[in-house]
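For reference, the structure I am asking about is given below.
One protein chain is absent from this view; the other protein chains keep their places.
This part shows subunit A:
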Amino acid sequence: MVLSSADKNNVKIIFSKIGGHAEDYGGEALERMFVTYPQTKTYFPHFDLGKGSAQVKAHGKKVAAALVEAANNIDDIAGALSKLSDLHAQKLRVDPVNFKLLGQCFLVVVASHNPAALTPEVHASLDKFLCAVGTVLTAKYR
């Protein structure tokens, strides 16, 4: 699966529309993921996962920052996220299926806050981008 130049453009545009809200979107996506797919909570036994958790918000910021970094370096996502890829392979070892779940929740957050901006074409590009990020993060697993 390859990101076309139209895809890359759509991703840049949607992230610039999201702007400074990206951090909040990260937190909200995580919150939705924990509620919708409770099995994802197993990766965070050390977190307070209650509503409004400061830890979830902080972690959401990290996740969002990585997505923004990937979007800003969309021609070389593997390069941009190389250290994160190592971390996930060696330490975190989050089962690959979960990246799709977080991706779905991120799409839901973007849709609920920016319905007009998430046209079908942008939706397709963003979905592809999130898949690409997940692929990069699990690339060194074995």
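What we mean here is this: contacts are C-beta pairs under 8 Å (C-beta built on N, C-alpha and C of every residue); 3 or more make two chains touch, one makes a residue touch a chain; residues count from 1.
Here, contacts and distances are computed from a predicted model.
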Ask   = Absent chain per UniProt: "Hemoglobin subunit beta", "Trafficking protein particle complex subunit 3-like protein", "cAMP-regulated phosphoprotein 19" or "DPOD4 polymerase"?
value = "Hemoglobin subunit beta"
Ask   = So which of A:67, A:102 or A:118 would be touching the chain we can't see?
value = A:118
Inquiry  = For subunit A, which positions touch the chain that isn't shown here?
reply    = 31-32, 35-37, 104-105, 107-109, 111-113, 115, 118-121, 123-124, 127
